[in-house]
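A single protein chain has been omitted from the complex, and every remaining protein chain is retained in its original position.
Right, chain A next:
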Amino acid sequence: MTEQIGEAIEVREGVDRETVETVQNMGSYKYGWETDIEMEYAPKGVNEDIVRLISEKNEEPEWMTEWRLQAFRRWQTMTEPKWAMLHYPEIDYQEQYYYARPKSMQVKPKSLDEVDPKLLATYEKLGIPLKEQMILAGIDGAEGAPAEGRKVAVDAVFDSVSVGTTFKDELAKAGVIFCSISEAIREHPELVKKYLGSVVPQTDNFYATLNSAVFSDGSFVYVPPGVRCPMELSTYFRINAENTGQFERTLIIADKGSYVSYLEGCTAPKRDVAQLHAAVVEIVILEDAEVKYSTVQNWFPGDEEGRGGIYNFVTKRADCREARAKVMWTQVETGSAITWKYPSCILRGDESQGEFYSIAIANNHQQADTGTKMIHLGKNTRSRIVSKGISAGQAQNTYRGLVSMHPRAKNSRNYTQCDSLLIGDKCGAHTVPYIEVKNTSSRVEHEATTSKVDDDQLFYCRSRGMDEEEAVALVVNGFCREVLQALPMEFAMEAQALVAISLEGSVG
């Protein structure tokens, strides 16, 4: 089994390099193609029957179905939040599909070689870019990578289903559980029951509640006490089917003294009609444990006129539940027509730490309203926010952040650095910080800057031989450097190239 997977990954290596090279040649959105594959859909719209159907498709136990139904009933009483600085036509929640899976997945594949080659080819073509960096890791001794390169385990989600998880056996040897959430519900109900909805409750917000009702698949991770996960874990999300919303759910539990680094990538085909993506990520971090969660979000952003693209309404939260727990979010948001996303940290344990590093690029007609919440509950808790927003074209980019120091959170600290960069004169950047301090010993700092890409800098680069877009990419990469450096090496290169691509056509 392991050997076969090894082979599959070798194939990918070649493809990945090609993909990354293509990316670096700076085309426009590279992932806009569609896989021609026979699909099975649930009827359009959402109601209790659809919720039951999804539960049934996933072969879930009764308690899970009930959990979903409870969420669905709640959702029906809720209204969409309107406080974000976002403008889009009303979404008709009954006009789309909530479940779509490739027909070939009706029988659950037992290993990767049972998976439809078309599906695997899709991921190869997408160049889940992780393997490429393995090679680089091997060459570049600076990072202290082992000679054979670092391994990255992948759980690949295609529309509503997980199509495969790599290195499962090897992870199991270390005691790490890494599988699709549908499998976890069946195989590890005690863990799922204990933690699902414990960070993002069913009632949390409109989109999270909808997700609780209709989530179809996603990833599950459990790292046992004292275990340092032997490889990077990752999920790769792909929306392929038309008119289908993707609702995936990720649950990560880092038990006492453990460590895991998790990467997430996502793309979707180019379509004229906008598509909905409403995901929930919950992370539970126990005493002395640490989780790094990195996202390179590259959903289709819509075309130059603002047609199509993904509406991305995502709830991500980490709960540093016990003492000295630590979480670090890093996100590079370049895709999506609409981004509504605030990966947040609850610093409940004393001396727990939360970090948030973000690059949000909005070009053409994209709108991003993104940021974080740092909820300081425990004593001596620390948080750090570094947000870099880049707006070009006619895009609007909002940083929205909450730093909250509760009465018990004595001697806690937050530092926020929030920088905006404007390219051109039709775009906007907005900063909306909310700061609540309810004790006298804590300290909160907020620094914000807004600047324009400087003509002198561009001319300097051009006089050295770079064309205008290369020059913008270089200056913007410099602007984002602090955040790019926080990314795992596997993603840093892709992210750098993405920064350039996302800003294509933003000058001149």
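By definition in this document, contacts are C-beta pairs under 8 Å (C-beta built on N, C-alpha and C of every residue); 3 or more make two chains touch, one makes a residue touch a chain; residues count from 1.
Methods note: contacts and distances are computed from a predicted model.
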When you check the chain that is not on display against UniProt, which of "2-oxoacid:acceptor oxidoreductase subunit alpha", "Response regulator transcription factor", "Cbb3-type cytochrome c oxidase subunit I" or "Fe-S cluster assembly ATPase SufC" does it turn out to be?
"Fe-S cluster assembly ATPase SufC"
Residue touching the undisplayed chain, where the options are A:Lys44, A:Lys438 or A:Arg462
A:Arg462
Touching the absent chain in the whole complex: find that residue among A:Glu40, A:Asp204 or A:Glu470.
A:Glu470
When the complex is taken as a whole, what residues of chain A touch the one chain not shown?
454-457, 459-468, 470, 474-475, 477-482
